[in-house]
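First the structure, then my questions, so here it is.
For this view, one protein chain was removed and the others were kept in their places.
First chain written, first letter: the chains are A, B and C, and each begins at residue 1.
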């Protein structure tokens, strides 16, 4: 019997419960998976210098992102095909996000239609998009998001092509026959991998995603959708500055969970230079390797306004659907709240860089 | 058969002899226990540059702390519920401390009443306190310490809430039915964990400890008790300066043995900046990770006047009660004495920073 | 069943298929083989800072080396006795090189005569030479290379004597009786190791190679052959400058795959100082530890124009002869192409140092 105390416990539980096909797809990354390991290790290598005797009896975790107020500086990162983890898929995730008052970024590659997820009461939904070669289809998708009440578009920019995900290839990843990707209907297909063909997902990308994307497309996307655009997949300070200049409302410092180019820098290491370049001109968020409340605190200390959870949400789903995702968010919230208290912080503004030993 | 040569031998012996309940409680720390490992590793990574040909035939280990003279720069840190380790509990520890002429910090959470421990002949007792929401109870406790001859109050400041000690939760830690916490009678209870309820200790803290503590309470505590106050749990130089400004007689550089916020900086790494800020305006002490005589020497070289032992004393107790604690102190004294000799130091004042390779 | 996805898969496959004698010869290095491990580890420790939104829909891998244009910045390093890996030996390698339009450096110690390899259609052959005590034999060899259409001579300069290759000695390395080294006929012998004598190869070197070599011999070699000379085995910036001053057309930053003096610096770590010293006055190439497309990109970012593959080509040969070598080149090309795309580079000129986190 494993007591469920932390996010690793939930990962272990989920690994027992979901299919090998899904597990290998979720857990894997690019090439030698060095970036996956580094994302976590980099957090652990940062040491804290807690403040004491600051009267921490009342604390607020409230966080403002894109002008909205959320319960805490933790959101749900876009991850594909959540019905692989639990039959309720993205609906369960959205319900948990709504219950916890955190933003959820819905993946274009969801196994439940954007419209259905958007109907979940109280959810603050942001919609993740790629830009397709078929710009009309892209425009349609962006406008569907706006029409269904999404609060932002999250443009993934680190994926002109899919990374070399060797685990997926070795395990012969495939979308089970009873699942589809309904958001793709504009592209004329809602299914990715017929049979066990290894390259199904990669082929889909090569065929549909537009690798010719440039910074101008950020502005185009904002214009056609009328929504704020968050640029996801920034690791460089000059690209962060470009995001500011092209009117992005926010950026997510991300290496796609280590699933794109391997040996990409750990996100928490990339953050400081980006925060310095941006100077609060937009909201900086971060994903990759967050597993502990102290990780959240470290990201905020280095300039992020919030962190987003990818795999841990999938493990929560796999473990116990909506309740599992809530459990993940509660555990991390409680850990983060405790980390704040033990570091002498009463609100997120007090989480400053001098809390880190450098 | 294990020959008992060093503190690790005693730890191994004790692990065989005490209950799993006690062992997991003592050995564990916050979250991933990274700070526990770092506390030790940081000492090992500091290299010595011994001096030679200094006539080390006569050496004195004598150390002055809070105006008192002790046999060596080693004291006993406060640890809770020592009867879990040995039936004589805190009495055995106090007798060993008296025999060795080192200070003992008695935990508020002791399994033997302060008054009884204070009666041990020759012991220099310092009393560790938390400040409770019930300030009258706190005042009563501080005054009991003063009336019973305690030489100082040691205010633990890194614990507005208890850390997330996962081992404790997993092992279902509980205070055995035949033990109580008599110092808590002012709070209207002397028992912490009824049955096997996991959160007994955490709940007690949440209910009683005052997380609203600020630096002013240091002054209040000194006033109501008339005792010098040592602030335990400092890792930052600005907090060390605050301690000076609020009239503390000393500080203990501590991360609570890695039991509070995980990834807190290793104490020996935190020490140099603190020593520089304090400039001898109060006595700096340190705990966390001390296992070898060379560790003591390194702490003194970096600015501490003494180190305090937490878990090793518990292992000594578990191994052989009073004699076990004496054995721990003797081994560390002999190792430290030898380290001094081999580094060319005749007294603690000669242990200077140039003995370290930096 | 191992799916063949990356170069490590091919290495594992080859290890099952080739003789122990060949495997130990190929895989081993000097002394404790620290340099072999470091060559690879140094690449992995360099983190990437990918650029995004650069329109990477069209990419060119085209690379110019010694005035020739190749399909990509990847070539085949000289490795000895390729018939140990596959019966077609150097012919298979040359055919693969021709098919992929990459340069092949043929080792003097080949198991197929230079003339026969040179007849492979379309191959850009560079000929690796040592300078022998018998300068007439050396001149003859250099001139044979020129007469047979080789495009360059590659002078190995890190081997005045053979390194201490302990694996070879332990496994009793020997050239099988049905193989010979036909290029050596000018030296009056075409066979190296009679029977199982351990020191066959070392003895051959001691007897024939001239350890009295100096920089002047670089000029001599160019003069007698009329071919551009590439100096292979440079790790120092002052030696790189010497190469410029003595008219070398290129250098290969190399530690001989960790087979010469052990603890020699990893090549990718040696590269930056060399690139700075050379300032584009000749073509810088590099070998040692390249296993991933990102390694190629890192070498180019630090100043190399191309990388050369040693052992991976042998594993390709051992796995499947000509097709295996092609597979190796295709895998690395595809990985490099993807790394370029994911780092926002459209051609090799755009691979600049700011892509690396330093």
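By our rule, a residue touches a chain if its C-beta (ideal position, glycine included) is under 8 Å from a C-beta of that chain, and two chains touch if they have at least 3 such contacts.
These numbers were taken from a predicted model, which means no experiment stands behind them.
Touched by the hidden chain within the whole complex are the displayed chains B, C. Touching the chain that is not shown, out of C:157, C:175, C:328 or C:348: C:157 (per the contact rule at the top). Only one of the listed residues, B:37, B:169 or B:338, touches the absent chain: B:338. Annotation: of B:6, B:60 or B:241, B:6 touches the absent chain (contact as defined above).
Although one chain is not drawn, the whole complex shows that of C:6, C:63, C:260 or C:294 it is C:260 that touches it.
Residues touching the missing chain, restricted to chain B, are 3, 5-6, 44, 46-57, 292, 294, 335, 338-339, 341-343, 354, 357 (touch as defined at the top). Touching the omitted chain from chain C are residues 31-32, 34, 38, 157-158, 160-161, 163-164, 166, 169-170, 210-215, 217-218, 231, 233-236, 238-239, 242, 255, 260-266, 269-270.
Assume only the chains that are shown with their structure count from here on.
Shared contact partners of chain A and chain B, listed by label: none present. The chain with its CA mean position farthest from that of chain C is B. In whole angstrom, the spacing between the mean C-alpha positions of chain B and chain C is 60.
Contacts with at least two other chains are made by no residue of chain A.
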